[in-house]
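Before I ask anything, here is the structure I am working with.
Excerpt of the complex: some chains, original placement.
Chain lettering (A and B) follows the sequence in which the chains are written, and residue indices restart at 1 in each chain.
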Amino acid sequence: MTRKRVTVVGAGRMGVIHARNVVVHPDLVLHCVADVRAEAAGAAAEPYGVSHTADIAAAIDDSAVDAVIIASSTDTHVDLIVRAARAGKGILCEKPIDLDLGRVDTCLAEVAKTDVPLQIGFNRRFDPNFAALRQRMRGGDIGTIELVKITSRDPHPPPLEYIAVSGGLFRDMMIHDFDMARWLLGDEPVSVHATASCLVDPAIAQAGDVDTAVVTMRTAKGVICTIENSRRAVYGYDQRIEVLGSQGMLQAGNPLPTTVTRSSADALSTDTLLDFFVERYQAAYRAELDHFARVLVGDTGPDASAQDGRCALVLAEAALSSLRSQKTVEVEW
Amino acid sequence: MTRKRVTVVGAGRMGVIHARNVVVHPDLVLHCVADVRAEAAGAAAEPYGVSHTADIAAAIDDSAVDAVIIASSTDTHVDLIVRAARAGKGILCEKPIDLDLGRVDTCLAEVAKTDVPLQIGFNRRFDPNFAALRQRMRGGDIGTIELVKITSRDPHPPPLEYIAVSGGLFRDMMIHDFDMARWLLGDEPVSVHATASCLVDPAIAQAGDVDTAVVTMRTAKGVICTIENSRRAVYGYDQRIEVLGSQGMLQAGNPLPTTVTRSSADALSTDTLLDFFVERYQAAYRAELDHFARVLVGDTGPDASAQDGRCALVLAEAALSSLRSQKTVEVEW
């Protein structure tokens, strides 16, 4: 089997993660790292001895390349997806596709004219814990599903300048959880209600955003799903899921750095949680790329699809609408 | 110190628990068990060699009695409270005071004309786990409180005939959690939103009730509190609380019957949860009675008070109103 050649666009934190995973993947070859900041591109490419460029358009069009991983800033996603699709490259794009639903729809329409696969970087679908939980839900381990509860807390808020361009907590942070909810429920939410506060840092409120939020959704069958987000958990990156069914409960908790416990005169204690997504979702990013590699050779379809990317944004919009109206909002798909 | 003489009104499950706890309490004496069903009263009184009666009015008025514990059906609470108050007896009454807020207010007005102490049976305030959690919250263990999450699931639904007269899930079951929320928050909720379904048994829906519900509340300071209830958890009585603060998280989990774990070829496993409230809150009922004994001698005031009983009902009403209107409802205290 010929190994597929991959170019990574965007040399930020996510781009660097993807580049390294491409290098060690047996079926992929890292071809180039592209970033408008030539220096960042060079730094990311250097350890692997591959080329780099600040000319992203050329990097995407390069006929030697089979696929691109788009890990640049959100506002560039739509243009790069369309360009890559027209160039016939397989695409793995970080979430969200865009912050504007109209632009997303236009983009997906363009992609639909081609036959390139487009996978959205909802990495948590590939977390071994969440994947095992879902498999057991689907396998009937707890009977009929009644409640899904998603807890998702960052260790600390992002920089304020990022908050300003992020699209806000619902579109930027909770979008992962909206996707997780849909992926687990297997039944679309029909109504959404949001409650939120700014409790972590008043500057976040000044930037027009919230930092603590609870969303409750309900599917057509009456299954209830709650999502809780906080921009701060001083004990580490807290990512848990609990599912209640007619025959029991499944919970996926946080893996810890080590299994060491200490018993002292003060307390029995363990490590705090893994620091953030780089550590927690290390295996997930590798599994995500592995899935993408299989997509590139036609073994399977994208997980998650462009449509999944759109749907998560629709739920984020509904949550924002509920927050403003103080009403339960019917989802318009 | 003279031991206080106590009559228990109502010889159902709660009455029996209270009677036994009175008997073993060093500062209390069980005087009589009263129930309109003479046989039930007799059965409850017999092991302790005390008198019993079907004449509840006489039992309350009995000048030998210092205090009454009201554990009869909800619709009798208001009348019995008023009678006991006028007779000058200390009162411990099971929740709820009544299902109708108007009747509650009338009742509390009558009690206010006397100086008898009235304690409402919100037993969970006395659970050692929840009490320790609250003490640590108040002690600053996790900084400023941002989120309170209460999970409360019964092992199985009550009989349908009970559902019909219970006042519904919010007034009957979640009322405990509304009290817990207020007790933990120390800051009144100003808005309430409810989502609910009937997933456990369609007969519950036919009886006009729900069996699975999520309520989200927000205080004036922006603290968010969620309550989740299900009428069924096949793995036992599931009662947990989680609190996120600026400096960390506190969680109170479920005690297990034993510490035994089994490692087999199939799984690592432990006991399921304690069966129901009798087992889980055994220590809480004793501590509740102990508090009431101290109230009777004037050492302290009721915990929870009649006002607390009223407030929990106000929140239940707000939740019902939200469920019907599909809106976030402002609480009218």
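Methods note: a residue touches a chain if its C-beta (ideal position, glycine included) is under 8 Å from a C-beta of that chain, and two chains touch if they have at least 3 such contacts.
Owing to the predicted nature of the structure, the values given are computational and were not obtained by experimental measurement.
J.: Please state: how many copies of the shared sequence does the complete assembly contain, given 2 in place?
T.: In total, this homomeric complex is made of 4 copies.
Definition applied: only the chains that are shown with their structure count from here on.
J.: Mind checking the centre-to-centre distance between chain A and chain B? Centres are C-alpha means, answer in whole Å.
T.: 42
J.: Quick check on the complex: what are the chain A residues that touch chain B?
T.: 144, 146-147, 149, 153, 191, 193, 195-200, 212-214, 216, 218, 222-224, 226, 228, 230, 232-235, 238, 244, 246-249, 326-328
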